[in-house]
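Notes to accompany the following structure.
A single protein chain has been omitted; all remaining protein chains appear in their positions.
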Amino acid sequence: MSLVKDALDGVKATFTGLATTFREMVSPPVTIQYPEEKRPVRTRFKGRHVLKRYDNGLEKCIGCSLCSAACPADAIFVEAAENTDDERYSPGERYARVYEINMLRCIFCGYCEDACPTEAIVLGDNYELSFTSRRSSIYTKEFLLEPVPEGGKPTPQKVEPGVYTRSVPVMKDPED
Amino acid sequence: MSKEKLPYFLLRHREIPDLDNLEVYRRNGGFQAFEKAVTQMEPTAVTEVVKASGLRGRGGAGFPTGLKWSFIDNKNWPHYVVANADESEPGTFKDREIMEGNPYQFLEGVAICAYAVQANAAYIYLRGEFWDLAARLDQHIAALEAAGLLGENLFGTKYSLRIYTHLGAGAYICGEETALLESLEGKLGQPRLRPPFPPSYGLYGKPTIVNNVETLTNVPLIIEKGADWYRSMGTEKSPGVKIFSLSGCINKPGNYELPLGTTFRELIFEHGGGIPQGRNIKAIMAAGASSSLIVADERALDTPMDYESVPSVGAQLGSASVIVIDDSVSIPWLIDKTTHFFRHESCGKCTPCREGTFWMSHLTERIANGRARREDVELLYDVASQIRGKCLCALGEFSIEAVLSGIERFRSDFDVAVGEIQVAAQVEQVPASD
Amino acid sequence: MLAEKYAQEIQTILAKYPPDQRRSAVMPLLYLAQRDKMYVNREDMAEIAEILGITPTEVASIVGFYSLYYEEQKGKYHIQVCTDLPCALRGADRFMQELCARLNIRPGETTADGLITVEPVMCLAACDKAPMFQVQSGAGLSYYENQTVESALALIEQLRLDAARKRGRDSHV
Partner (left out) sequence: MMAKMVSLTIDGKHVEVPEGTLVVNAAKKVGVDIPVFCYHPKMEPVGMCRMCLVEIGRPMIDRATGQPLREEDGSLKIQFGPKLETACTTPVSEGMVVLGATEKAKAGREDNLEFLQTSHPLDCLICDKGGECPLQNLTMGFGPGESRYLYDEKKHLAKHVPLGELIYLDRERCIQCGRCVRFQDLIAADPVIGFSQRGRSLQIVTYSEPGFDSYWSGNTTDICPVGALTTTDFRFRARPWELRAAASICNHCPVGCNLTLNVRREAVSGGKWVVKRVMPRQNEAVNEIWICDKGRLGYHFGRQNAERLKKPLVRKNGELQSATWEEALELVAERFQGVGSGLITLASGRLSNEDLFNLGKLTQSLGGRSLLYTSMAGGDLTTQIGFAPGTNFADMGKESAILVVGSDLEEEAPLWWLRVRQAAKRGATLIVLNARNTKLDRDAHYSLRFPFGMAAAAVLALVNALSPKRPELPESIQELARSNELKGAAKAFAEAKDAVILFGSDGMGLAETQALAQACANLLLTTDHFGRPNNGLLGVWPRANDQGAWELGWQPSMNLPADLAQAQALYIVAADPVSDDPAYLNAFDGQKFVVVQDLYLSQTARLADVVFPAQSWMEREGSYTSGERRVQRYYPALQPIAALPPRVESPGTRRAPLLTGLRAELDGPQADFAIPAYLAEKLGFEGFAHASASLVFARLAAETPSFSGLTYQKLAEVHEQWPIVGRADMYYGGTAYENTQGLGAQLALAQNGASLLSWPQAADFKLPKLGGIAFPITRLYDRGATLMHSQLLHKRIGEPYIVLGEQEANRLKISQGGFVRLTFTESQQSVVVQVKVDKNLPERVVLAPRSFGLPVSGPTPVELKSAG
C-alpha cells in the first residue's frame, strides 16, 4: 500500500512542480533588457540629485549650504558667490558658484532635499551611478543642474535691476 | 465753582495793548519780580516760594515746579535753564500766544528761574517753525540787555545772565526734555536714558532745569504776589490758572485762561460756544493727540479739569489741549490720524515705539480705509498693549492712549469699519506719507 | 563757501554756546546753509563739520533726522499744510487736496515751474486757525492761518511774481 501511495505521491509532486514550470513558460518574463529597457521607479524613489531651475532658467539654488549642513555623510560641498544683475544665476544675492556631491559618500537619505529652502535640490529618478574613479564620483553643479526649461534662458543671465531681489520666493506650505 | 471772570494773568496782552513792548510791560509792573528776587531774595528762597505756590509743570507731565528746581545739583557747575518752547503736540498752541503777546513775562520767568538755580545762561528751545517768533524774541532779549535787565552784574549784584534762543527743526520728540537737550547739544533729538534727570545731568552734562513756557510765565506773578495768592486760584492740589487750548469741532477754538478745576462743560459750551452745526459732542481728548478718548457723557462733561479729576474719566490733563470731537467723526479715522502722527514723529531709538507705531499705523490705515480684516482690530489692540510699559520715553507710551481707549470705548465704530459697510467719512483722507 | 559769505552770522551763532560746545551750533548753521538753495548739499555739510570740529556724517545725521532740513532740491517755496488731527477736523485734508488739485500736483510734489512744493506736515501749533500752512523759503518761515483755497492760490501767485521779479533782478546783475 504504502509503496503505491508513495509512487503516486511522487508522480503528483512531479506534476505539481512541472505545472509551475509550464505556467512560467507561458507567463511574460520578469527580466528586462537593461540598459536598453528601463523599469520605472516608485514615486518616492530617491535617486541621483537634480538641481532645479525656475521656468525662466534661473537656478533655484541660492548657495545657502543648508543641504551641506544637513548631510549626515558630509557629501555635499557648496561654495557661494554674489549675484549681480549683469551676471545673475539665481534670485537674490547669493548663488552657488560651486556645488559638488560626492556620490561615494551619499547615502540617499534625502535630508538635503528636506533642508532646502527653495526646493532646489531634489532626489530624482536616476539610479545609474557608476563611475570609474574617485574623482568622477564627485558630481559637479554643471552635471547636476537640470536643462534650461523651454522659454527660459541659461545662467548667468543679464536681468533688469531690482527684479530679483529676494532669495526665497514666498511659498505655500506643502499640501500633502 | 465761582463764575466771576478773573483778570488775565498769563494772556495779559488780551487786556493790555502792546504788552510786547518793554516799556509797556515795565509800566505794568514788569521785571519788578525779577529785581526783587535778585536784590532781595536768596536763590533758595525763590525756589521755596515757587514750591509753596504749588505750581505744576504746564508742559504735560504736571511735575511740581519748585520741587524740580530744588533738585538742582549744587556740586556740579555751571547750571543751565532751558525753556521748552518746542510746542508740537497736536492741539496745543498756547505757548506761541504767550511768546507773541506777552513775551516779557515769559522772559522774566526764565530769568527768575535762572536766578533761583544760579544759572548764568538760559536757552529757549523753540520749535523750528517758530522762526519769526524766535527773531522777535531775539529783539526782546536785545531790548532787555539794552535796558540792563539782562547781562552782567544785574541790579548792581554779582549775578549775570544771558538768554539765547535756539531753533529746532521739526521734530515733535524734542519736546521731551532729554531729547530737547540732546538736540540743543547738536545731536539727534533722541531721549536719554533716565535717571539721571536733567537737574543733575542736563545740558552738556551739567545740572539743568527744563521748564515749559507757560510754567515759567507763571513765575513772575508768583514772586510778585506770593504763593498764597496763587493758591487762592484753582483747586487744592492743582492751584493756579491754566491755559486751555480748545480746538477741533468747536465754534470758538482758541486759548482760554481759566482756573484749574473748570469743567469740560464750561470750557466747551460756555467759552467755546458749543459744537458747530448743532451736532452732538461725541468724545473729548484732553491732552492733544497723546490723550485717551473720553466718552463725552454728562459725567465727563461735569468733570473738573485738574490733574486729579481727569483721571477719574480715564484720561490725563496733560497740557490741557482739549480737542472736541463731534458725532460725525469716525473714531478709526481719528486714531489713524494720531498713529500716523506718532509713526512720523517716533525718533526710532527704542524698538517698541519705532516698530509699534509703524505697525499700528499700518493697521489703522487699513481699518480707516475699510480694507481691514476682521481680526485687525484685535491685532491693533494687542499691538498697542504690547507697546505699553516698554518704551524709553513718553512718546511711545502715549502713542497708544487714543488707540486703546478708542477701541475700548468706541468699539462700534470699529465694527462698522471692518464690516463690509462703507460709511462715508466726514473728511476725505489724504494718503499718508512719511 | 559759507565761512566767507556768512562770516558775521557764524560768529554770532557760535557766540551763543560755550566755546567747548561748538557742536550746538550745527542746527543754526544748517539753517544758514539752507537759506541759499532751500536744501543743504554735501559741501555745505562738510564745511559746517569743519567749522564745528565734527564729522560730515554727524552733520548729515542732523539733516536726516529733522524734517525742516532738505537734502535734495525741491521747490523754492515749501507750502507745508498741517493736516494733523485738530486741523483735519477743521477741513485741512480737503483744503490740501483741493489746493493740490488746483496746482495740478499731488501732495509732496513740486509744481511744473519748480517753485512751489506742497506737502503735508505734522502739527504746527495753530490748531485753532486751521486750515493753515507755513511757507518755508530762503527768507525763513511764515505762518498763514485761517486759509481758503482761494487765499492760498492768491498767495502762491504773489510768490511766483516775487520769484519772477527776483530772477529778473538777478539776470540784470
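As written, the chains take the letters A, B and C, and residue 1 is the first residue of each chain.
Just so it is clear, a contact is a pair of C-beta atoms (placed from the backbone, for glycine too) under 8 Å apart; a residue touches a chain by one contact, two chains touch by 3 or more.
None of the values given here were measured: they were computed from a predicted structure.
The absent chain, not drawn in this view, touches the displayed chains A, B, C throughout the complex. The chain not shown here is touched by just one of B:Phe71, B:Phe269 or B:Phe358, and that residue is B:Phe358. Considering the full assembly, B:Cys350 is the residue among B:Cys350, B:Val377 or B:Ala394 that touches the omitted chain. Of B:Ile112, B:Leu150 or B:Cys391, it is B:Cys391 that touches the chain left out of the display. From the set A:Glu82, A:Asp114, A:Glu128 or A:Glu146, the residue in touch with the chain omitted from the display is A:Glu82, counting the whole complex.
Summarising the interface, subunit C meets the missing chain with residues 42, 45-46, 54-61, 63-65. By the touch rule set out above, subunit A reaches the unshown chain at residues 62-66, 68-69, 77, 79-82, 92-94, 97-98, 100, 117, 165-168, 170. Residues of subunit B that touch the chain left out of the display are 171, 173, 188, 193, 343-352, 354-359, 362, 379, 382, 386, 389-392, 434.
Please note the rule applied: only the chains that are shown with their structure count from here on.
For the pair subunit B and subunit C, the distance between mean C-alpha positions equals 25 Å. For subunit C, the set of residues that touch two or more other chains is empty.
Taken in their complex, subunit C has these residues touching subunit B: 16-18, 21, 23-28, 30-31, 52, 54, 58, 61-62, 65-69, 83-91, 93-94, 96-97, 107-108, 119-130, 134, 140-143. By the touch criterion stated above, subunit B contacts subunit C in their complex at residues 87-93, 95-96, 121, 127-132, 135, 164, 166-172, 183-189, 204, 245-249, 253-255, 285, 289, 321, 323, 325, 329, 334, 337-338, 341, 344-345, 347, 427-431, 433.
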